[in-house]
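Below you'll find the structure I mean.
With one protein chain removed, the remaining protein chains of the complex are shown where they sit.
Letters are used for the chains, namely A and B, taken in the order the chains are written, and counting of residues starts over at 1 for each.
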Amino acid sequence: MTDNAMQTEPQGRKLHMLMRVRGLVIKEFRQILRDPSSISIAFVMPVVLLLLFGYGVSLDAKHIKMGVVQQSPSVASADFASHFYRSEYFDASRYEDVPSAKEAMHQGTIQAVVILKSNFTQDFYSRPTAPVQLLVNGVNSNTANLINGYVQAAWQVWLSDYANKHGLTLTQPVQQLTRIWFNSEVNSSYFLVPGLIAIVMTLIGALLTALVVAREWERGTMEALLVTPVSIYEILFSKVFPYFVLGMGGMLLSLLMALYLFHVPLRGSLWILLLSSALFLWVALSMGILISTVGRTQFVAGQIAILVTFLPAFLLSGFIFDLHSTPLVIQMISHIVPAHYFVMLLQSEFLAGDIFWIILPNLLALLMMGIILTLVVLKKSHKRLD
Amino acid sequence: MSNSTTPLAVQSLNKCFVLPNRKIEALSDVSFELKPGRVTGLIGADGAGKTTLMRLIAGLLQYEEGEIRVLGLDVATQSLAVQSMIGYMPQQFGLYQDLTVRENLSLYADLQGVPEHTRAERFEFLLSMMGMNAFYDRLAGNLSGGMKQKLGLACTLVKAPQLLLLDEPTVGVDPVSRRELWQIVYQLVEKEGMSVLLSTAYLDEAERCDDIKLLHEGKLLAEGPPKKFSEAMLQRTFLVSHPQLSKRDLKKQLDTLSMVKDALIFGDALRVLTQDSIDSTDVLSKALEKSSGMTGYQIEPVAPRFEDAFVDRLAVQEGEVAGGDSNQSAFSSTQLSSSQETAEQTTQGPAIQVKELVCKFGDFVAVDHLSFSVERGEIFGLLGANGAGKTTTFRMLCGLLPATSGHLEVVGLNLRHARAQARAKLGYMSQKFSLYGVMTVEQNLAFYSQVYGLKGKQRQERINWAVETFDLQEILSQNSHDLPLGFKQRLAMACALMHEPDILFLDEPTSGVDPLGRRDFWDKINALADQGVTIMVTTHFMEEAEYCDRMAIMASGSILSLGTPGEIKEQEGVSDMEEAFVRIVQSGKSRKAPDKEDTSDDEEEAS
Partner (left out) sequence: MNWSSWISLSRIFALMVKELRVLFRDKRTRFVVIGPPLIQLLIFGYAATFELKQAPIAILNQDRGIISQEIIGRLEGSDSFEVVAHLHNQQKVNQLINEKKALVVVSFPMDFSSRLLKDGTTDLQVIVDGRNSNTALLAQNDVAGVVQTFNQLWAEQHNLKQPPITLVPRNWFNENLENNWFFVPGIVALIVLIVSLLITALSVAREREEGTFDQLLVTPCLPIEILIGKSLPGMMVALLESNVIILIAIFWFDVPFRGDYWLLQLSMMFFIISAIGVGLMISSLSTTQQQALLGAFMFMVPAVILSGFATPIENMPEVIQWLTYLDPMRYFLVIVRGIFLQDVGMDVVWSQIWPMAIIAMVTLSMAGWLFRHRTA
């Protein structure tokens, strides 16, 4: 219907089109600048999230509170225990007996306890090996795993010290030499901060856009726009463009914070990073506009946006939780989450560099999603109220 | 048939809305043409299909059958071309509240492709016509209701359209601004030769149109110049009064007569429309004397108005006004018995007493040393331009807003100390008909009866009373959100009356309601007042001002004039209430600082 109309329009209307688009774009920017909720989603929320995740969330444990019980203190047991008191990974304190240590663990004061039993000294000197009991609070399974690893490491340090002192060769048959690539110090902010860019752009592109378009429907401004000679493509473009700029602004803000505040290395090319961000933002914006077209009220649009864009970007993108370990169904769902591809690109571009076979398939996936969503948006949007 | 000079031609138009459970025929077989360079009024009750028709013409909706041609172009296939030639102002015009006046105008200038160099001149022309050229840089959100409406009109006019569509442009607009809007429309028709189609619920406005299309339940009922309509009513309209009878008693007598189709309070007299034309006033006075056994009725014929024709035609269609009579008697008897009780309980004295009341928001004085009192059983009208401080005064009287200073007494209770007790004695109905939209009519009634502390048998009685009086039986299980406006208003009033309040506050209770609904509503108000309930009302309808016992006209937070409708008209030396109102407000404005008038009428909009 609109196509026909375009054809029959008088010639030389290009100028008018530019004028209309310019007018709408300027209007949109003015509204963004004057509306506190736009500003807070576009600029305050990213900073809060980056600070929280950059500083607040750390998966690697340090200063683990632990207890040490020596039932019959001796030189040997004290020597072993001292390794825990000295380690920076542990915040060890001494408990007189096992029940009090267990009670402390129950209360949550300590996360683990090392128990040197009363027959420890005897075993140590007379038997081939003296067992030492390690109890770990398993409620937080992840932390418990880490604690087990740290205690193991402390034990290894003790072992080599002991061997050196006594001129023994107590080497392990197989020694594991691990190298962790891309993030050798296993700094979790290197991993979380790049992924956050996807969250920030989802907030601006999908949530904020859905809300502002729904607001136009709700306040009746859309009806007034629709009766002007502006075409639906012009309306769509002038909604997308300002929020595209805003989204890229949010992205650059996050990028600067990542590079200069959290010192995350950027090993890939900046241009590819920008290209993939632009592509992802296009997808997010299309989702936002589609949601508002379906929802039409701010309440509904906001809810849908949180449910279908924000939560998946958080949970199903690989931003925090590794998708390899999830059930097949979840992995399959994650393939229709655009943020999944973008997070993959982000983490690789920042930490690993330009890897052709990461860049290409993920960019293609985003491109396809963008095209499909855009087609749906164009089909769903028309200059009518019904 | 139609050619490119015909601004609008509609041919056998049909439009349905399909809902999950039913199909609504919004328009059926509507055909008409507009004459170029004329103002045509689209008149009809709520739900007649006015807005749907407007939207169809603007190309915002698709239609199943028929044809709409605007200036010779088919709307269905050439909507963009059509949209560049028309101006359309929807009921709730979408001004961007966080943009300034100038920015809103520039946006629409861009959208309409107005060349850059002609803009400044055009803006100046439009804004000075609207009397708004001092407000270029004010945010649209901070304008008063009337000004917003004028700015909306200005935005649709940035490029002089050839056809202007206005959907109820004057709802909620005070008489002064309304008059200005009309002047603007006529100036435009004259200067720029545009054709105008506008819908309105104010029937006095219909008379200002050159041509009328009367729409009812999706069908075009009648068309022609307003004169043609009113002339058919000749010898059917009279002014009746009686020196000993109060106007409401007289109305009751008139309503019982079968030959009277409609009786409306008009100042101190009643305006009567008879069923058929009668040759002399004697017929009417005889009938009155016979039924009441009294003499001394003064009857004089008056010129018919468009409204008479409207009531005549639509009341036949709906039988609503006729049905109102029986309702009203039921209403009176039950309410009477209980309100006598309440009258005994409360001490005597005025129902509302206000002394030196002040309300400030920051530096802005919304209400400036206001003093007045309202007697029990009185209908007191509070009138004023948008932004005069009516809503603020109302909110303070209801205890929704603390007064900055001054004395406020409602039914003998000081609102500063005894707010909760005072609240139990007052009913409040806001202009938005605030009801819980997703709850059914029955659930709304049940809820309000409970929060007002009604219990057991008494509660059931009140609910039954409400259902009966307001004719809610058939819609009891419908969600109140889906109700037509008139029903919403009835339900809102039923809820506000649940606890038999001594005072009823009505804030623009008829805004947007069609004339038939308004009549019905006022019948009930009159009956309440008769039983000693004090009623305080704000309105923009000047004919409703006539129904009040006394009224105050406010501007810039103070009262400019106070008295009975007759006194106020007399004081200004005019017979028309609107004329009196406009004169009072304009002379008041010249005395006050000129920029005070523009602030928004309720603080909700400001924040």
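Going forward, contacts are C-beta pairs under 8 Å (C-beta built on N, C-alpha and C of every residue); 3 or more make two chains touch, one makes a residue touch a chain.
Remember, predicted model here, so these are calculated numbers, not experimental data.
Colleague: The chain left out here touches which displayed chains?
Modeller: Computed over the complete complex, the missing chain touches A, B.
Colleague: From the list A:32, A:92 or A:151, which touches the chain that is not on show?
Modeller: Residue touching the absent chain, from the options given: A:151.
Colleague: Any idea which of A:98, A:134 or A:367 touches the chain not displayed?
Modeller: A:134
Colleague: Spell out the interface residues on chain A facing the chain that's missing from view.
Modeller: 37, 40-41, 45, 48-49, 52-53, 55-65, 80, 105-108, 124, 128-146, 148-149, 151-152, 155, 158-159, 162, 168-184, 186-188, 190-191, 211, 215, 298-300, 302-303, 306-307, 311, 315-316, 318, 320-327, 329-330, 333, 344, 347-348, 351-353, 355, 357-358
Colleague: Where does chain B touch the missing chain, residue by residue?
Modeller: For chain B, the residues touching the absent chain are 395, 398-401, 417-421, 423-424, 426-428, 430, 432, 434-439, 443, 446-448, 450-453, 455, 479, 495, 603-604, 607.
What we mean here is this: only the chains that are shown with their structure count from here on.
Colleague: Rounded to the nearest whole Å, what is the centre-to-centre distance of chain A and chain B, using the mean of the C-alpha atoms as each centre?
Modeller: Centre separation, chain A to chain B: 55 Å.
Colleague: Would you mind writing out the residues of chain B in touch with chain A in their complex?
Modeller: Contacts found on chain B: 17, 55, 58-62, 76-81, 83-84, 86, 88-99, 103, 106-113, 152, 155-156.
Colleague: Taking the touch rule as given, give the residues of chain A at its contact with chain B in the complex, in rising order.
Modeller: Answer in residue numbers: 1-2, 4-6, 8-9, 13, 15-16, 19-20, 22-24, 26-27, 30-31, 34-35, 216, 219-231, 383-386.
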